[in-house]
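Note that one protein chain is taken out, while the other chains of the complex remain in position.
This part shows chain A:
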């Protein structure tokens, strides 16, 4: 009679014993488990806390189970465990153990893991004397644990090392959406953060992070991953994987033919399976083998769909592919991504956060041809045509038929018209994408598209470029557009690429996208000459530098004028003169002023508290710091700023995209101001903040604007069109209502770190310099069409003949 001895009494062990029994195994089956109870459903563990559910599996008749019995050794030669208990076939089903990072204080009272019923009982006991808890680890189990802490009435934090939550299941975009959902439930998420130490004497009092300070908490739950429990196997000399796990073949056999391993402790084909379904399959294969069969485990699909903290998350197939298609709706909190083969025909996998509806269908298409264009599967809010009586706007009880009828009757052409006629979309706004779709179905072109080459808005293109990591115009237009672009979309894409990657604007293919101003790093004037504006941060300049500008202007015969932004503009330079002029300016320590770019222009300043009798803060230093921080930042339109040293506002900060006015206590930040065509006073975003808070807020404001604004939309128009207006903007940049602040901060940090002066880089590169000629076939020849007269002792362009209009 064969004696089967199973070590461990988790779900895998239970399934093995059950399968053996139901298949009529004639030998004996004995289970040794270290937990003080029989096998139970670990997957449903959390319900033990939340609903007090009974998780115990039914007992299996004929199987002998020893609880509270830990196996400490195997003697393979003698075929015994713990020195005395004999076996013919030994099955290791020891599962895995939570990994607890080696941080000081991890053994304090109040520190827990989340694996067994006993763990949960202990957490519940600790929570009785606690008000706040921290979960270390933002993976699947961490989020589940966090939800349990929240259910126990604790103010709950999640600390996750990766830059986003659930890094194994979702990518960065999905993680951001997930984070926002989790935060909406009142949990606090700290991504990109490690743990320095657990604070406390006997009992935990808090958790110290490297850069976010101490999080006060009396309960800490470690959920930083699991490690296969292979210690017994190691002790017995069985083969184990480099990073743990008991090596098994397709028949679940370890390197000792009498010993099998199944479940989470087994390493099959280099893979550990942390989900219960593959563990069950392994148990069944092992049962078949024990009974003389030849079943084989050949790997398992790791697709998952779950609802964590009320958020649907699904991942299926591969987590990467040659091409991918992304749909992101940060407002509704939906993120979907499909990975497809390089010819865009085969579905490889996908990720859904916030709405896993496509999961069921799409999962079954993994590895086969796509049932429709990827964008139709993900980008459109409804994959199939809605029936006429389907409710479109439930707030106002409007059906699709109502909308179509209104479009026909009133010849409506846009969403605004539909809203006015039907009231659909006027309450919560969530049906607006549907309204657009119905308009399109009715043959109306809703055209948020940039131009004939892209049907996307600038903000949509920004998301596509960012999420997909696109670096060239050619890739973008090949995959998302038509034709070869134009003077509208090319500069937009150039600006997006520059905002995201900060490479030199004349590098490679980028050069062909630029407006002539960016192409020659100077401003085209009416007669074909260019003007030059060196950067003078904050308007502060030494006499030496002022003299250099004067000398350069004199030597090249340039018309010279002081600008409104406290710098000096030099006019009338021919293309071939630009490098020589800039060589002298760069040698004297000047940098490009980006007067030619859709970028930060200047940060004006008044003289401030250093000299002024009224000044309360040092406005000049702040202006210089801000100008140096944001110099070269490419944006949907130009950006202007100013800093005033007191409420008298001599720098006119409130007419700027972002203006700062000093107060007794710190700084007031105003945003969305404009001079120009439609003047607008900037609105007060935050009050009396210190300098680091001010800078962080401006960072986020600018990056959020850059992400979401339309082409050539100044901050003033952008702010007026922003849904929820100034209050919403404040929620987003101050309270991180969209969960994107970490991203915005990181993007600005990357900009600051990678800034380089464009003119210096151009002068250092003979290839880039080659284009600075009037004529390719006569590089030394000046353009004969450019001529000047004089006025008030300076040059003035001659009037050119134009076609009469």
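The rule we apply is simple: a residue touches a chain if its C-beta (ideal position, glycine included) is under 8 Å from a C-beta of that chain, and two chains touch if they have at least 3 such contacts; residues count from 1.
Here is the rule we go by: contacts and distances are computed from a predicted model.
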item: Chain left out of the displayed complex - its UniProt protein name, from "Electron transfer flavoprotein-ubiquinone oxidoreductase", "Nitrite reductase small subunit NirD", "2Fe-2S iron-sulfur cluster binding domain-containing protein" or "Spermidine/putrescine transport system permease protein"; value: "Nitrite reductase small subunit NirD"
item: Per the touch definition above, residue among A:319, A:524, A:541 or A:752 touching the missing chain; value: A:524
item: Given A:278, A:317 or A:485, the one touching the chain that is not displayed; value: A:485
item: Sole residue of A:205, A:516 or A:583 that reaches the chain not shown, by the stated touch rule; value: A:516
item: For chain A, the residues touching the chain missing from this view; value: 452-453, 474, 483-487, 489-491, 509, 511-517, 519-520, 524, 526-528, 770-771, 774-778, 781, 783, 785, 800-803, 805
